[in-house]
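First, the structure itself, so that you have it in front of you.
Note that this complex is displayed minus one protein chain, with the remaining chains in position.
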Amino acid sequence: MMTSPLKLKKNKYSEHLIRKSLYWLSKDCAWKFDENDTYWLISFNSEVDNCEQQLHKLLNDNILREELDKQTNQVRYDIILSALKKVQSDS
Amino acid sequence: MTLEATFNLPFLFRRIPKTNLTITTGYNGAFCLLEEESNIEDLIRNNHERLPKEKISELEAKSLVSTQSEYALKASLHASSLATQIYRSLAKPSLFMIVPTLRCDHDCRYCQVSRAPINAEGKDLSAKNIDNALNLIESTSDEELKIEFQGGEPLLNFKFIKEFISKAKVKLKEKNVSYVICTTLTNLTNEIADFIKDENIQISASIDGDANTHKYNRPSKYYDSYDLLQDKRRLLSEKNLDSHTSYIATVTRPSLGNAQELAEFFFSLSIDSIFIRPLTPLGFASSTVRAIGYTADEYMDFYKQFLKEIIRINIQGTRFVDEMALIHLNRIFRPGSTQYVDMKSPAGLVLGGLIINYDGKVFGSDESRMLWEMTHSKELIIGDITLSSDLDFTNLTKTLKDSFLFALPGCSECAYQPYCGADPIHHLATQGDPIGNKSDSFFCNFQTLMYDMIFTMWHNSNDARKVFRTWLKL
Amino acid sequence: MKKSFAYLASLISASFAAKDTIASNVIEDRSIKMLDDDHIIISKLNHSVSNLLAAHRSHRSHSSHSSHRSSAGGGYSAPRTYTPPSTYTPPAKKADPLGQTARPKSSYPSVIKESDLVKSLTDKDKRKNIIMRMQLALQFEGLYSGAIDGVMGERTRNAVKAYKKLNGVTSDGVMDAETLNSLGIKGF
Partner (left out) sequence: MAEAIRIDTAAIIDAQDWSGLYVLEKYNSANTDIPLLPILTKNPKKQNEYFILQPFSSEAIGSIHTLEQLDHFSPGDIVYIDGHHGKIRGILNAKANANTLLVTEQCDNFCKFCSQPPKTKNDVELYEKAALSILNYGRNDLTGISGGEPTLNKNAFRTFLQTLNSFNNTTPLHILTNGRGFSEKKFCTDVTETLGERFCLWGIPIYGYESQIHNYLVDADNAFIETVSGIRNLLGSGQAIEIRIVPVRDNLKSLPLIIDFIQSNLNQVTYVSIMNMEPKGLARKNFNSLFVPQHDQNSALLEAIEIAETHSLKIRLFNYALCQIDAYLHKYACKSISDWKNYYTDECNACTKKTECGGMFTSADGRFLEKPRAFI
């Protein structure tokens, strides 16, 4: 039996963000991912009670990662790319 | 200290479960532990003034945040550290494993290679392949290398080892070679012990616990495997070979409840270190898994108790090193000092070490050999010394180039990325895909929990920190 | 084999493309690239440096103040290929070891007697040495960039002339006492 779906606004959460969070959800939480026009809909196997709480934690951290990425993604990209280029030119 | 505003550099973070700690790490391998739950939020939302001043200073010193004027410099230092780390991982292999025979006198419960009876024919690596093996090693290795004899039980083909080493002394005389024999010791003789002494060979001996545990895990149909092991340990002592010997233990399910007893048992052996490791969950029947297997969480519940006991022993005044913890500590504190093959990015496959099987086939890792035994998939074979000393691992290059942690799903945002490694063959064997789903990976779960535990102990336990430091100074 | 490693290295940037699709969900496009490739380095110690460091260490192994720490313990870590010197004491900064430092131009007492000099210049070895000393001095004055070979050629001669002009040395010759004194060359 599944819980009634958790509704997350599409304009606030990207699909990537939600899928990334579901990826790390513990194995006992069987989830179902759905959508309507305005919401992402996630329902859980009702036997485990803290799945929703787990997901919120994961979502929150991933929102922070997105925020950090906004500030630093270009530098991150540069660091990795230049490191690879350097190794390549040195080999 | 600085009055200028600071900005975030790209760092990675993880809230350590069941604690208030958040670990932040950088591509330079530096870490900083944030003590308050709200810290990470304030840090990322650029409310740096809300963090304790000392924390911002620490983050700045470690180049996880920076002032505007130093930002480009710090970024270049990150890139340089990362380039140095990748360059190191691309160094020539320094570990060569050789399987002189597949024959074995034990029937270990968790043995993943299809071992052969002690008198089986055609399960030995023929000495006529030694020249090709040495050519291969000579041409692929760096100046310093380690040659490990594995099995089967390598001492059942001691003749091969003896001939190999005498030829290696000529062929590899320009290089700094160390030798290790991985053995159950039961076939140790006076002659072998003298040879080990004369050639300054290291022994990695298997002992899984007290008599019951050891015999449960490592039964032999020929003799009492535990009693004989203890006899041979006495022989080693008589020959003054204790300093040549280190011990390795594999844990099975029945031991999970006996962490403290197990630690005390190993300590009672008067040895100065123990390398204890979980099973590699590879190729077991499900009945076997139920009997001896466990999840990473279950193992770590055991291991945490085990390590606590080891730390207690150390605090009481005897140095007794847990090698598994030390590997992780070295990865954190001494980047570049350990070349542990599982912990490399790109993966240690081929680049970390090669293994020459009893039939002459060459593989890029021990796990590749095991997987080959299970699947016989040809891509895993990178050479055959019965034919030539050439290597060809073009089949594995895609796997290798897909093994940079910063590019792997599940790893790219993990805070332990600077210390961890990719293990594509593990994921290929357990999940059928070299990248794998990390949330369902024993390897990933184990490593993550290890680092969680070590960082938590480092932060919360003065005793643990003190002991870890003494180990790191070795 | 070497070739295979090079091949692998050439592939690594391809893996970056994978990273791109995985991690870059929010890329704020900045047209200025922050990192100059020149500013990225790989730290790997020169072999000659590491060898010499090692040699130096054994040479001074009697020193008592070292803090010997061996490389990683246990059988699972490769030995470090390079150990920094643990016993060599770097010299502390020494004050003013060359005493009166800068040469007071044209104010040297005439310590080279013209007669001694003329005699010296007839000796092949001495003459060569004097020219080498001149070439060396002129080189650091930034006036001479040829070989220090003790041969009075066109370039050396021109450098001397330029030096004399710059420093107000009015004598007529190229290798006379006044010039040598001004260059701080003693003992001829």
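Which chain is which? They are A, B and C, in the order written, and residues in each are numbered from 1.
Keep this in mind: a residue touches a chain if its C-beta (ideal position, glycine included) is under 8 Å from a C-beta of that chain, and two chains touch if they have at least 3 such contacts.
All values derive from a computational prediction rather than experimental measurement.
J.: If you put the missing chain back into the full complex, which of the shown chains would it touch?
T.: Listed by label, the shown chains it touches are B, C.
J.: Determine which one of C:D38, C:E154 or C:D172 touches the chain that has been left out.
T.: Of the listed residues, the one touching the omitted chain is C:D38.
J.: Of the residues listed, B:F7, B:F195, B:Y216 or B:F333, which one is in contact with the missing chain?
T.: B:F333
J.: Out of C:M132, C:M152 or C:V174, which residue would touch the omitted chain in the full complex?
T.: C:M132
J.: If you put the missing chain back, which residues of chain B would it touch?
T.: Where chain B meets the chain not shown: residues 1-4, 26, 28-30, 57-58, 60-63, 67, 69-70, 73-74, 76-77, 80-81, 84, 333-335, 337, 469, 472-473.
J.: Considering the whole complex, not just the chains shown, which residues of chain C touch the missing one?
T.: Contact residues on chain C toward the absent chain are 38-39, 41-46, 48-49, 52-53, 56, 64-65, 67, 69, 84-86, 88-103, 109, 111, 116, 120, 123, 125-126, 128-129, 132-133, 135-137, 139-142, 147-148, 184, 186-188.
Quick note on the criterion: only the chains that are shown with their structure count from here on.
J.: What's the contact topology between the chains, one of line, ring, star, complete, other?
T.: Drawn as a graph, the chains make a fully connected set, so complete.
J.: Which pairing of chains gives the most C-beta pairs in contact?
T.: The chain pair sharing the largest number of C-beta contacts is B-C.
J.: At what distance in angstrom does the C-alpha mean of chain C lie from that of chain B?
T.: Those two chain centres are 44 Å apart.
J.: Can you check how far apart chain A and chain C are, centre to centre, with Cα atoms defining each centre and the answer in Å?
T.: Chain centroid spacing, chain A to chain C, equals 55 Å.
J.: Going by the touch rule set out above, which residues of chain B reach two or more other chains?
T.: Answer for chain B, listing residues that touch two or more other chains: 75, 79-80, 83, 86-87, 90, 406, 409, 413.
J.: Where in chain C do residues touch two or more other chains at once?
T.: 5, 9, 12, 15-16, 19, 23, 34-35, 40-42
J.: Can you list the residues on chain A that touch chain C in the complex?
T.: Touch residues, chain A against chain C: 14, 16-17, 66, 69-70, 73-88, 90-91.
J.: State the interface residues of chain B toward chain C in the complex, per the touch definition above.
T.: 71-73, 75-76, 79-80, 83-84, 86-87, 90, 92, 94-95, 139-140, 142-144, 146, 176, 178, 180, 202, 204, 246, 273, 275, 321, 323, 326-327, 330, 334, 337-340, 346, 351, 391-394, 397, 400-402, 404, 406-409, 412-413, 471, 473-474
J.: Could you pull out which chain C residues touch chain A in their complex?
T.: So the residues of chain C touching chain A come out as 5-6, 9-10, 12-13, 15-16, 19-20, 23-30, 33-35, 37, 40-42.
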